[in-house]
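Excluded from the complex is one protein chain; the other protein chains are retained at their positions.
And then subunit A:
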């Protein structure tokens, strides 16, 4: 009846259809950001396309985190503009960026240490909750149903990231690698269109890095979430990203697929080092 393993090669598995990279989701046009006389970013333009994984790399002080902060509205560039979902974005506060579907994690984990994993992730749902504090205090009827619906979403994320065992553990007691994962879970709870990850693998051991890579790819694949990430580990960057933007001293050096970037002479000199 059905075709069998014997008649079908494994080869097909490798050539499984790749995800579709869509239209431009966010575009940075000639961004210049200065703190007093120090120019953190100079005339930077690039775009983030729907469903892709974009890596921003560069040596220390290249302006990577500044760039992320500009994207989520924490810094306001002196020149240039951010186009998001086809419209120019006005100077805004981070919580407005969050409402528009931009979520992020931080270089130094920024969780509520005394709260459980579950509660931390629930905070990611706050923007989606309609009831106010008084209704929540009574916890009855529509409000109860809302809480249950949110909890369901959170449980799906817990299942997805395989952190069932630490659901009730206070986050402060968790090892660093798991804290990073909880932070990713909280960002996912916002059901973001664009997910910004600031060094998601910093300070992790090889196994934790592999896990994290898999989760990032899975998130991108299953939910179709667009991801922009900063990472130092070149192996990771080259493996998982669709495109790479290279910054150096606040300027953009290159922009392209991992292979293109790897072959770019400027990048080799500035970042990857001269091969011996």
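One rule holds for everything that comes next: a contact is a pair of C-beta atoms (placed from the backbone, for glycine too) under 8 Å apart; a residue touches a chain by one contact, two chains touch by 3 or more; residues count from 1.
The criterion applied here is as follows: contacts and distances are computed from a predicted model.
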Would you mind picking the UniProt name of the chain not drawn here, from "Long-chain fatty acid--CoA ligase", "Rieske 2Fe-2S domain-containing protein", "Sulfurtransferase complex subunit TusB" or "Response regulator"? "Long-chain fatty acid--CoA ligase"
From the list A:23, A:88 or A:152, which touches the chain that is not on show? A:152
Specify the residue from the set A:89, A:128, A:167 or A:232 that touches the hidden chain. A:167
Residues in subunit A touching the chain absent from view: 1-6, 8, 10, 12-13, 16-17, 151-152, 155-156, 158-160, 162, 164-165, 167-168, 218, 221-222
